[in-house]
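Omission of a single protein chain aside, the complex is shown with its protein chains in their original locations.
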Amino acid sequence: MKKIGFFLGCNIPFNRPDIEYSARYLLNELGYEIVELEGASCCPAFGTMPSLDLVGWAAASAWNLTIAEEKGVDIITGCGSCYGSLNEARYHMEKHPEIKEQVNKILAKVDKEYKGTTKVWNFINFLYEDVGLDTLKAKIKNNLNGIKCAVQTGCHNLWPSRAYPTNEDNTFFPTRLREICESIGGVAPHYSTITDCCGMGALRSTASEKSLALFKKKLDVIKQEIDPDIAVTGCSSCLLQFDAGQALLIEQKKLDYKIPALHIAQLAAIAMGADPEKATAMASIPLNGVITKIKGGN
Amino acid sequence: MEEGGVNVIDLTQADESFVKELEALGADELRECIQCGKCGATCPMALAGLEFFIKRIVHAANLGLRDILLEDSSVWGCQSCNRCVEICPMDIKPYEVIQAIRRAAMKVESCPANTYEGLRNLYRFGHAVYPKGYEERRKKVGLPDKPPTVISNDEMRKKFQEILRNTILEEIAPFPLD
Partner (left out) sequence: MPKIGVYVCHCGENIAGAVNIEEVMNYAKTLPDVVLVKNYLFMCSDPGQDIIKQDIKEGKVDRVVVAACTPRTHEPIFRDALESAGLNRYFLEMANIRDQDSWAHWHDKSGATEKAKRLIRSAVAKVTFAEPLEDRYGDMEKSVMVIGGGVAGMFAALDLANMGLKVYLVERQPSIGGMMIKLDKTFPTMDCSACILTPKMVEVAQHPNIELINYAEVDAVKGYVGNFEITVKKKARYIDWDKCTGCGVCTQICPARVPNEYNYNMDQRRAAYIEFPQAVPKKAVIDRPNCLYFKSMEKTGKPACQICEKGIPPKGIQGCPADAIKFDDKDEYINLKVGSVIITTGYKVMDKSHFKEYSPHSKDVVTAMEFERILSATGPTEGELKRPSDGTKPKTIAMISCVGSRDERYHSYCSKVCCMYMLKHARILKEKYPDIKLYLFFIDVRTAGKDFEEFYVYTRELGVKVIRGGRVSSVDVKPNGKLRVRGFDVDLCSPVELEADMVVLATAIEPATGTEELGRLFAATCGREGFLREVHTKLYPVETASKGVFLAGCVQGPKDIPESIAQSRAAASAAAALVIPGKIKFEAIIAEVDREKCSSCGVCVPLCPYGAIKLQEYKGKEKAYIEPALCAGCGVCASACPSMAITFHGFTTEQILAQIDALAEA
């Protein structure tokens, strides 16, 4: 059985444990043994150590990477920030051996050493490359029945491409998440603002209204161009914006339509037979209609 | 700027050492920027309407406008989306300029309150985002109250804290590291 280290981060275990539930279910169904990364911390988030110092950032990331290294596993994360922060830290340490050296001096104080042997995956690239679309298709229990998906890969899952071990052929025209959705029975057309930022993250905490306005602009284009049944994200932060952020817009009467949203781990888990109740437990925008469609209703 | 609302930026007040400081903090290709504006056309901060967005920030940084940049909270609104890094024709990695300015700001304790909150959480709990009531949410989906991270392992948490204490956080954290 293939092993994979599941890196939780913060938002998934604390704010959206339904993603954690789904991811665990999905990985098991796909035949992976989940290795717990005991003692793993925050990636760290971009507004914390990365905004203080490059070595401090790399040291905190390396802490997490060494936990997986010691267990001899690669890492998978459902959060774009975690994917970006861990990979960028790796990149800086590879590119600048002196940073790696400084980091290892710090790690030595707790008897650890960063080697650089662990690869960091996100769900999109993992499903696309390690699992493979054929395997995915073969393991479906609930076909998506042609529900129309608006995909949101997420900025951190695309850029900076120099730091990433694998990526889209054209990061400005991402297709992997679309192909994944289609392999499990959905329809996932391209739309013109597919790579636009959702507005979640530092912008949301610094200028909430502007962040939501930016998000609404994107939503309007999605609605107008493809009018989907559901939005599917590759990043947990994007999901927070697409779900809770959308609910806020509705509450503020700034939006007169609803697009339910799920993380790809959730949608794929449902396709693999996960309990939809649990898999979507924290969703603010109700998914009843989508679930009914998947189950063959109208 | 200081002249009571008069909107003129006094370049004489600029601080050349700021450019060097930013270069040392990771923005080492800052001066190659020719202000082509490509980043400004893609930056979420610009598209969302923040007054200081990446192109302006890079220019102000190049002019050494330390006070203006450190007083304004715009750099903290950067999404770290890295799209600017991906498309910059001069390869100056604009996002690294943002990070460098944030690093300079942290040294003089000039950052929004929620930045400290994140740092405090990171140090105390090992998680920058640590919302209340998560146990209930986890229970709802049948997961254990606490995730198997640093939060449920005191020994590892102390080791992680030791790592952080050996970083620059030790010097600049405005809260006790104990």
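By letter and in written order, the chains are A and B; residue numbering begins at 1 in each of them.
Quick note on the criterion: a residue touches a chain if its C-beta (ideal position, glycine included) is under 8 Å from a C-beta of that chain, and two chains touch if they have at least 3 such contacts.
All figures in this text were calculated on a predicted structure; none of them were measured in a lab.
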>> By the document's own contact criterion, which visible chains does the hidden chain reach in the full complex?
In response: B
>> Looking at the full complex, which residue from B:41, B:63, B:87 or B:172 touches the chain that isn't shown here?
In response: B:63
> Can you list where chain B touches the absent chain?
Replying inline: 7-12, 14, 16, 19, 31-35, 55-56, 59-60, 62-63, 90
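Assume only the chains that are shown with their structure count from here on.
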> Can you give the whole-Å distance between the Cα centres of chain A and chain B?
Replying inline: 22
>> Help me check something: in the complex, which residues belonging to chain A touch chain B?
In response: 8, 10-11, 13-15, 17-18, 20-21, 36-42, 44-56, 59-60, 63, 81, 84, 106-107, 109-110, 112, 155-156, 158-162, 171, 195, 197, 199-203, 205-207, 210-211, 213-214, 278, 281-282
> Which residues, counting only chain B, touch chain A once they are in their complex?
Replying inline: 26, 44-45, 47-50, 73-74, 76-83, 85-86, 93, 95, 99, 102-103, 106, 111-112, 114-115, 118-119, 122, 126-131, 134, 137-138, 140-143, 147-150, 153, 155-157, 159-160, 162-164, 166-169, 172
